[in-house]
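Yeah, one chain of the complex is gone here, protein chain that is, but the others are all in their spots.
We just call them A, B and C in the order they show up, numbering each chain from 1.
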């Protein structure tokens, strides 16, 4: 397989992986066996897959409340993720964390935590230590548009730029913070990417639903970081299809319109790239179907694993209070 | 007196007032009767006098740890200020606050508090309420270069711009935060004013040691705010002559050079404007000396008042715990 | 006119009536005007009072607290709402250094009338960062008042008092209380800040409880009654100022004390209650008091890990029985059969 093709397959596979898992969670959530909040990222797969695909296995990712896509794109263990969401002993955090606290250190997924903005400086700190230890690894920090209102965002950008750290800030601007549109939160006289640029940082804005654009930009950013040329900020425009938290569609509750949703729905990052594979890159559809099919099986296995795994003993709650 | 001359006299008077008071404090501080930290603003008088001179009496000012100049420029009661620093009952905060908590509501000086950055959102909140109450007053918020590193700075700018509030942010960039120079705190790939501009705010940078430049810029800003055209940010370059906290010179302790100090010393904002009055505006020196002399007397009176005022009864400590 | 409404409706009504009565009252917080309206407590308010007085805000907890303070000293009466106390930790500087101190340190020249509503306590898998009960952090700070209404009646009456109070008031609302009903008058009324409520009288032991733990305490009282013990249940309602008199009088009568708090034990609310009792009625204490509170580790997410995390009525009753030298039976700790412990008990519905 040519390098180009390899990348193409990888990008599609990751997007497909995220989509499949998230759809499965949405399907099963009403059974009330996943007893924790879930923030699905369906619609945002390109930004997540494309950027993580630019990283090496031993590079780092850190995320917030909407982290499934980042975890999966970085190669996080699927069984451990589902088991965690199901609250099982085999979960990646032993059931202590749930959907909002995924972790897989084997693939550099440092962790996730749902206090908006709080993992940004932690990611910067990892990058600082990594640089000191001369690991030549890159830290990718995922954040949403809401974070651009928070002080910690600016403080962290200031520091990353000042200390010239190997950090890529990936902002997925999906237009909403919970049910709040941009215009009640941020002045329309500027863009988020402008804020980052003002910190003196190399900053970019691009279509986050085009996985190849994402991959290209983040690959350049990775190169820059790897060369010790400091942090990069990238804002990707994208859209979350389902409700902020939970498995449902919610265009009916009034904070956004069905029309707006449909516009973005047509720009389905997974479907768009799939068509491109067939029409432009002349993939055989069966090839794609096979990728999809294999992964569907994996997801079903993982669900089975998660459901069948034992709950942790309640005494596990007292483990790891202090190191 | 022509308007122009009136303004000129006012600007010089305010600068002279600040300089005279601060020098007096520096002179008397070693007596150890002012038993609280003092952050003198000698060297920064132009930025403070010029900007406050652009305000109406009923406009608002709020400040931080280095607030003497702002308090005096806004017309704050001198006796109450000195008495406060001396810890006396007649102090503007009854002795509870000291130098870092000046207040004079009669002239719109809302208050001061020394947690860096913390009075910024409070000032924004005053402006918000003032706007709601249709007072058509302007809020001027003073801040230092250190604040530009703090999240609350950005959060506040975001909000002021979003809500289109009548706020003028006046940043006195004196190059240091305590003993720390800019380059250990902020990237050299950007200026503070760029940060503000990135928030979509009307933003300016100017020489803060030229009181006329300051007055002109802030007058324009006041007009804009008064017209409901939203907030303005202005960064003034300036320099603090004496130590961060306390009455002494400290160029010998190693964090900055005597040379640097001398360069700024030559740009003494008070002396420069005094020369201009005589050379360009053809003031009679005696006129100026009279202003200076009268004020020196006032300061001596105020010191006398402060020293002779009684200490508060220790039971006053229990006043105003709850409203 | 009194009718049965829920806690969340009572909170909404309190805000609604205060906004009608005083144009200086306004509400802001993330999601305040959104379709969920902070568990329904702010639903419909923006439609009624306009976007000038009922506002969504940027995600900037620290700054928005400062903004509230600034508006308060100009005579406004902000109600700032946080969807979780965990988020409010970003604003501790403004709350502790500024809001709590401006009245004092400016010698009374400023008043800071403001209410900060914060949601505490457990929910569906909220886990370590979304379900804390950090009341003791606020209760420790002079200059603040701290309320924790349990019933819908108190929710309305205390919130009105808080809005009308000239000081910063922290209001902590336990998630599982929003659906509890109570008989609530339609008109405005005040429940005084600083007064505990004796919910049930008793003579054998005093149970002092905060917030949701009051409901568990009422259940515990029933369990105790079945076992021949007559417990007095006191809902603390306000932490600062604390109604030490009601507590002390009760312990003087019963000689015994259990404190049930929604927060952690060490350095928590329960410690202060014990200390106050010890200082004031030492000589009447018949046995050592007990603290029933969260264990000293963070909240895990999986329901399987929470069974022993949140103390229930049985734990309160057991503590009481032990003090009285009576047998503690296993039935006290029986798990409910109709629900998992990560969902509220539908039997706790009120009125109280």
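FYI, a contact is a pair of C-beta atoms (placed from the backbone, for glycine too) under 8 Å apart; a residue touches a chain by one contact, two chains touch by 3 or more.
The model shown is predicted, which means the values in this text are computed figures rather than measured ones.
Across the entire complex, the residue among A:50, A:75, A:123 or A:144 in touch with the chain not shown is A:123.
Residue B:149 is the one among B:77, B:149 or B:292 that touches the chain missing from this view. Considering the whole complex, the residue from A:103, A:140 or A:245 that touches the absent chain is A:103.
Checked against the full complex, the one of B:43, B:69 or B:91 touching the unshown chain is B:91. Within chain B, the residues in touch with the undisplayed chain are 35-37, 87-88, 91, 93, 95-101, 113-117, 146-147, 149-151, 177-180, 184-186, 253-255, 311-318, 321. Although one chain is not drawn, its touching partners on chain A can still be listed: residues 93-97, 101, 103, 105, 110-111, 113, 115, 118-130, 132-133, 151-152, 155-156, 158-159, 162, 319-323. Residues 62, 86-87, 89-90, 92-93, 96-97, 100-101, 104-105, 127-129, 132, 134, 136-137, 139-143, 239-240, 242, 263-264, 266-272, 274-275, 278-280, 282-283, 285, 287-291, 296-298, 300-301 are the ones on chain C that touch the missing chain.
Methods note: only the chains that are shown with their structure count from here on.
Chain A and chain C, compared by their mean Cα positions, are separated by 36 Å.
Computed centre separation for the pair chain B/chain C is 43 angstrom, with centres defined by C-alpha atoms.
Centre-to-centre separation of chain A and chain B, using mean CA positions: 46 Å.
Residue positions of chain A touching 2 or more other chains, listed in rising order: 149-151, 184-186. The set of chain C residues touching two or more other chains comprises 57-58, 60, 62-63.
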